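Contents: one structure, followed by commentary.
Removed from the display is one protein chain of the complex; every other protein chain stays in position.
Here is subunit A:
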Amino acid sequence: MFVIITNILYAMKNSILKKLCEFDKKGLVFPLLPASILWIGIGVCTFSILTMTIVAAQAGDHALFFKELCMHFILVGLFMMTLAKDKHEDERIKRLRYRAFAFAFVLGTFTLLMMRIVVVTINSIKDELPQEWEYNQSFFFIISSYLFYYLMYFQVFKKQL
């Protein structure tokens, strides 16, 4: 049973990676969304920010829940904007997109990692060092996913391309 599941997972992984490699050979970034999605993403972000502002002004029972829900939808909107095609999606735009992805990944990860160290350093100077390293589980999950996926895809692309 374990062998069958392993084989199925291995076949699925190979199939997905093969498709990704084919995308890369054709000079494509990812299966991008239509250009109109950009405006839907902007709309989702704007609506979420406005709703969050209104919710923050009211101290209801579920204020915190709705605030975090709005924050989540701001991220959804930003992600839609990220994956939306440009009006003239040609090879120059695709290369710029690759470059932007790379910069966002490296600088984003670096900033997040440094922020934590800076906070701890300032706290230690002020002699307010906490008993534990207050590590948010979702923070760890996000950063480790990015880094793990990067390392995995880099090795796979090196072998297949």
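Just so it is clear, contacts are C-beta pairs under 8 Å (C-beta built on N, C-alpha and C of every residue); 3 or more make two chains touch, one makes a residue touch a chain; residues count from 1.
The definition used in the following text is that contacts and distances are computed from a predicted model.
Visitor: With one chain of the assembly withheld, which option in "Transcriptional regulator", "Na+-transporting NADH:ubiquinone oxidoreductase subunit D", "GIY-YIG nuclease family protein" or "rRNA adenine dimethylase" matches that chain's UniProt protein name?
Guide: Options "Transcriptional regulator", "Na+-transporting NADH:ubiquinone oxidoreductase subunit D", "GIY-YIG nuclease family protein" or "rRNA adenine dimethylase" narrow down to "Transcriptional regulator" for the missing chain.
Visitor: Touching the absent chain in the whole complex: find that residue among A:H62, A:H88 or A:K159.
Guide: With A:H62, A:H88 or A:K159 as choices, the missing chain is touched by A:H88.
Visitor: List the residues of subunit A that touch the chain left out of this view.
Guide: Those residues of subunit A that touch the unshown chain are 27, 88, 90-93, 95.
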